[in-house]
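A single protein chain has been omitted; all remaining protein chains appear in their positions.
Showing chain A:
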Amino acid sequence: MPPKNPKGAKAKQNPQEDQREDSLQAVVLADSFETRFAPFTFDRPRCLLPLVNTPLIEYTLEFLANAGVQEVFVYCGSHADQVEEYINDSKWTSKSSPFRALKVLKSTATSVGEAMRNLDNLDLITGDFLLVSGDVISNMNLEPALVKHRARREKSKDAIMTMVLRETGVGHRTKSKGSRPVFVIDPVAERCLHYEEMGHRRGGSRYVSLDPELLTSHGEIEVRDDLIDCRIDICAVDVLAQWSDNFDFQSLRKSFLRGVLKDYETYGKTIHTYVVTDQYAARVKSLRAYDAVSKDVLGRWAYPICPDSNLVRGQSYRLGAGKVYKEDRVMLGRTTDVKRSVIGSDTRIGDGSTITGSTVGRGCNIGKNVTIDGAYIWDDVVVEDGSIIRQAIIASRSSIGKGCKIEHGALIMFGAHLTQDSSVSANSWITRDDNKDHNSNQDSDDSDASSVGSSRLIYQSPSASSSLSSISTLASSEDDLEPPRDMLRRSSFRSDPSDDAGENRDFHVEATASILDGLQKNDLSDTIMLELNGYRMSTNASQHEVRKAVVAAFMKRISNLICGDNASGSGSMSMREAVKEVFTRYRALIERTTFDKDAEGKVDQVDFLMLVQKEVLWRPNGDQLLLFVAKEVYDMDIIEEDGVLQWWDDPRSQEGEMGKVRELTEQFITFLKEAEEDEESEEEDDDED
């Protein structure tokens, strides 16, 4: 029996408490608040993408059922309706569900932090709970971890969380090659002492910096980077309180874990680890991991979670000769060669086709002499004769014409059509043209109904798993497809990556988030400034970065106001009103980050406008937005006339895309210049007199 947990400070007395007190609760974060599965996640939430023909969330719920969880809260961000619809249809909400209750919580949270704070407010969690993301696959037996967690809780109320980590060797395929989490653990107390993410690419450090105190105060410490962090956390209610108390926490590991560990001296909260060595646990956190985990499931590593356990109602996979999992009503040609693959029902495969190590969904129609090698083909896909597909992902309802060639790492979006003899080069992605106008390089000569963009978001190359922990909700519908050059490091704050190189990205992301948070809560600008300054000092960020964060947050806020993002509770406004609202209220923020009012060269002001310009580059109606902002800051005298003009003349603001976006602003500048000339001429007149 779990010990009675002390209620978090905010937890109210719950009338049903007695009834639920011995049940284990779980929170599934169905939205990862990341964009690693773009472009698929534009149409479908990540947790419903099929992995070996079974939606990801099924695996997670299966895992929870296995662990004996009674109550589940599925926390949705983007595409909440789809998730809700799916879950209401599934066996998990039927009468015989192993869960006593399963609730879908919809929210507009844009980060894990917001989600957790929201959860705390909802006051649903009554005891220890499991926090997992909606893409966990595991056959792990959680009991020993739970027992240990409870034992620790009985001893000390400060042991608020236990992270379940899977040990792997060096260079494992499910590990991300981008950033590697490094855990510093006291093996005796099984306590996590320090956490850092190391990346081997730029932006991540190659060093772990340890507090020398740790070395003296612990008899034994382990520094490990061989652990897969599958984001299975056993939390006490206090964890939610922690999230609420520290409203700047955004991400689970980078801010929450590090924050709590840092504050150990002050609050004494400890976070523990449970290292698993013999069972399977992985998280499908990127396309690369998707590939790896699919292989694992096919290779039965997650046994008994295998295709032939038919987790979803209505599945009928059976393992037959040649390690092929087939459902009923699969039609194979007589000379079809299928090995180590999964094939869904009502799929036909023509003569002479070869399929190895792939998954093929339901209702697919695959012609003759097709070669499919290591590819993931979802439902209702048509592949015509003679095509060759290698390690690509082909989403549902798309069709591939005769003799097409699809190379490694290509991503074919939902409903895309490839005409005869087209070839898709490695690591590019293809979407339906009607998906929206995006003005990127269109190689439409080899595909007529589709457009092609080259992406670096592919699962083969190590750069694929971008190290950036973006804090955006992915693919909200207004998100346009971006020009490819920004794909790699896309965040909702849309900062141009090129000038980030040596900068403190952490600062930017977190500062932006904290400002945005303040803006949404209608905090006083003083409060926000205070926080920002504190943060600036602690991370030694430059004024330029502070400005950048301010600009990013402002722009985000404005677009929220325009599009009626209900996180803030405000309805939609016109762009002009939104700009006015934000800038009037928070002018102090900008004034206090520009210090050149009296100087001759308005470097800071120019910089500010430049940042705005860059920021609006990828926003819908960016040119208008720029005009309004420029006008507004000028009218409010935040930026002086000289500043505006200096910015206008700055060569950096005229190049390429930047030039395009400011076209609308030209009228404003002309107006300014004319006004100036008038003034000058008046002055001249005066002189003449």
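Note that a contact is a pair of C-beta atoms (placed from the backbone, for glycine too) under 8 Å apart; a residue touches a chain by one contact, two chains touch by 3 or more; residues count from 1.
The rule is simple: contacts and distances are computed from a predicted model.
> Among "Translation initiation factor eIF2B subunit beta", "Elongator complex protein 5", "Coatomer subunit epsilon" or "Trafficking protein particle complex subunit 2-like protein", go ahead and choose the protein name stored in UniProt for the chain not displayed.
Options "Translation initiation factor eIF2B subunit beta", "Elongator complex protein 5", "Coatomer subunit epsilon" or "Trafficking protein particle complex subunit 2-like protein" narrow down to "Translation initiation factor eIF2B subunit beta" for the missing chain.
> Return the single residue from A:93, A:246, A:309 or A:423 that touches the missing chain.
Missing-chain contact among the listed residues: A:309.
> For the chain that's not shown, point to the residue among A:168, A:354, A:371 or A:543 touching it.
Of the candidates A:168, A:354, A:371 or A:543, A:168 is in touch with the missing chain.
> Out of A:28, A:52, A:67 or A:271, which is the one that touches the chain we can't see?
Here the residue in touch with the unshown chain is A:67.
> Identify the residues of chain A touching the omitted chain, counting contacts across the whole complex.
Counting only chain A, the missing chain is touched by 1, 22, 24, 62, 65-69, 91, 94-96, 98, 139, 141-143, 146-147, 166-173, 175, 226, 277-280, 296, 299-301, 303-304, 306, 309-311, 316, 318-321, 340.
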